[in-house]
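Shown here: the complex without one of its protein chains, the others still in place.
Let's turn to chain A:
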Amino acid sequence: MNAIEVNQIRKVYNQRDVALNGISFTIKTGESIVILGHNGSGKSTLFRTLTGFEEPTEGSVKLLGRGVDAGKRNHLRETRKKVGMVFQAFGLVDNVSVFQNVLFGALGQVKFAPATYSLFASDALRERAMECLDRVGLAHLSERRADRLSGGQKQRIAIARMLMQDPEIILADEPIASLDPKAGREVMELLKGIAEERNITLLMILHQLPIAKKYADRFIALKNGEVFADGDVTVIDENFETALFGNAGPEEASSDETSQHIEQEAKSS
């Protein structure tokens, strides 16, 4: 079954700036995919279109067989309930506890929003939140305020919050771009581990090729808003890097510490 279907997506801003130009692909349940590309290649616009934060100018997106239509709020909400999202900037509420942040992950499932407040949440929900925290290895920090955490811990809490949705798809937008190498590696291992053990479809948006090779089965490369290449990550080599990123490519693609570190690890393993 296809978990994600993207059909001829076009996104044009101000009637002239073409961000996406006829993107199409399908992703099967359980696949781990990386969307690659330079800054400005259309990765973020694609992510926002997939998640319904942007409406495509043309074309359609289906997640788990349901259409993603930013204009139909209730329909979009139903679609999003089984789609977990991980953001570069974590999106935690800084001045409440870690536990409370994880409980907010159940907001899409409760009829009355305050039922996710720690004070009012059911025992079952509270226990599930602790299970999710335990899965990301941070159960011992449940009572700490979110703004007292490191970047890596924050991203793991955001993943725990996403697990509250019991997702069938995980969409991760540059999940390690703000993290140090060690934290970046832990987050990637965590995402990959969760996806494998639960047969979750994992779509990550990255711009680092070594990380893509290590943690994904398949890549979709974007260039100038179009699909440049789509295939198995094993075909990624230096020629491909040059073709995708140009002459400045490999340096820029691996410009951050995280990707350099993971690249070294990938080579040595």
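Simple rule for what comes next: contacts are C-beta pairs under 8 Å (C-beta built on N, C-alpha and C of every residue); 3 or more make two chains touch, one makes a residue touch a chain; residues count from 1.
In the analysis below, contacts and distances are computed from a predicted model.
K.L.:
Which choice in "Sulfate adenylyltransferase subunit 2", "Phosphonate transport system permease protein", "Carbon-phosphorus lyase complex subunit PhnJ" or "PQQ-dependent catabolism-associated beta-propeller protein" gives the name that UniProt lists for the one chain left out?
P.N.:
Listed in its UniProt record, the absent chain's protein name reads "Phosphonate transport system permease protein".
K.L.:
Return the single residue from A:V12, A:L107, A:A177 or A:A243 that touches the missing chain.
P.N.:
The single option touching the absent chain is A:L107.
K.L.:
Quick one: which of A:E58, A:D94, A:E127 or A:E189 touches the chain that's been left out?
P.N.:
A:D94
K.L.:
Which of these touches the unseen chain: A:A158, A:I211 or A:V233?
P.N.:
Answer from the full complex: A:A158 touches the omitted chain.
K.L.:
If the hidden chain were put back, which residues of chain A would touch it?
P.N.:
Against the missing chain, chain A presents residues 51, 53, 77-81, 83-85, 87, 89-96, 100, 104-110, 113-114, 116-117, 158, 161-162, 164-165.
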